[in-house]
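Just below is one structure, and these are the notes that go with it.
Entry: chain A
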Amino acid sequence: MGMLNLVLGNISRKPATRLYPFEVRAPFKEFKGRIVFNPDNCILCGLCQKKCPPDAITVIKADKTWELNVFRCIMCTECVNGCPKDCISISNERAKTGAKEFIKVAVPIVDKPKAETPKADTTKAPKAAPSK
Partner candidate 1 sequence: MTTVIPFGPQHPVLPEPVSLKLEIDNDVVVGVLPSLGYVHRGLEKFIDTKDFNQTMYICERICGICSGIHGITYSRAVEKLFDIEVPERAQYLRVINSELCRIHSHLLWLGLFADGFGFESLFYECWKYREDVLDVLERFTGNRVIHSMSKVGGASRDLTKEQIDQILKTLDDLEPKVKNIEKVFVNNYTVKKRLVGLGVMSKQLAYEAGTAGPTLRGSGNAIDVRNTSDYDIYKDLGFKTAVAKEGDCYGRTKVRIDEIYEAIKLIRNAISKLPEGEIATRVKGFPTGEAIIRAEQPRGEVVYYVKGNGTKNLERLKVRTPTFANIPSLLLMLPGVKLADVPIVVLTIDPCISCTER
Partner candidate 2 sequence: MIENTVMLLIIVPILFSLLFVALPKSLYKYLAWAFFIIGVALSVNLVLDGTGVVQIGEPNFAMFENIVLILEVLIILFILAVSAKYKNWPTLGLGIVSAALFAYTFTNVPGVEGASLNIDQFSQIMILIVNIVGTAIILFATGYMDEYEEHRHLNRQKIFYFTMSFFLGAMNGLVMADTLGWLFLFWELTTLCSFVLISYNMDEEGINNGFRALALNLVGGIALSIGIILLATKYEISTLSGIGTYAGTDAAAMATVALPVALLCIGGFAKSAQMPFQSWLLGAMVAPTPVSALLHSSTMVNAGVFLVVKLVPAFAGSSLGTAIAVYGSFTFVMCSALALSQRNAKRVLAYSTIANLGLIIASAGIGTPLAVAAAIMLILFHAISKALLFLCTGEIEHTIGSRDIEDMSGLINKAPLLTTLAALGMVSMLLPPFGVLLTKWVSMEAASSNPVVIVFLVLGSALTTVYYAKWLGTILSSSMDKNAVPHKKPETYFPLSFLGLAIVVTSIFVFSIYNYFIKPQVEILLKTAPVISGQAGQFTSEIGAFAYAAIFVVLALAVLIYLATKNMFTPRTSSYYMCGENNLEKDRLMFRNGLCSYEKSSVSNIYLQNTFGESKLTTLGYAISIILIVIALAGGVGL
Partner candidate 3 sequence: MLDNVIQNITEIKSMPEVLKAVEGFKSDGYRYVTMICLKANEGHELIYIFEKDNKLKNLRYFVKPGEKPKSMSGIYLCALLIENEYQDLFGLTFEGLAIDYKGHLYLTPNSPKTPLA
């Protein structure tokens, strides 16, 4: 009768369900949600690209761009620990579901004047709009 007690217990209690889209639990601060890149200090050394196990980061010195394939990143934090300039950090926000996403950032090299503001643009694959 173990199971009977369990199911009757369940029905007499509130459901365990977290009503997800309507009721969101704040992510733990320890959670490795997504990679955040701060281009300000980046020296385009390419160490992060070297360290990244799935080759999610592409650093192109010539174009001065740093690119992350968000849908390939596995949240291993190798890049975070490996960056000599601490440009990469980790946020406990999740990356968005829906279309594929690349984060491509033009890197202002530090010794240049600060005038050139970093311009982040998020390129999205054309298909399918994500939901609200």
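Operating definition for what follows: a contact is a pair of C-beta atoms (placed from the backbone, for glycine too) under 8 Å apart; a residue touches a chain by one contact, two chains touch by 3 or more; residues count from 1.
Candidate selection criterion: all candidates are chains of the complex that A comes from, given by their letters.
Predicted model, so just to flag it, every value in this text is computed and none were measured.
Contact annotation for this complex: of the listed candidates 1, 2 or 3, chain A touches only 1. Of all residues in chain A, only 2-3, 5-7, 16, 28, 30-32, 51, 53, 74-78, 81, 90 touch candidate 1 in the complex they form.
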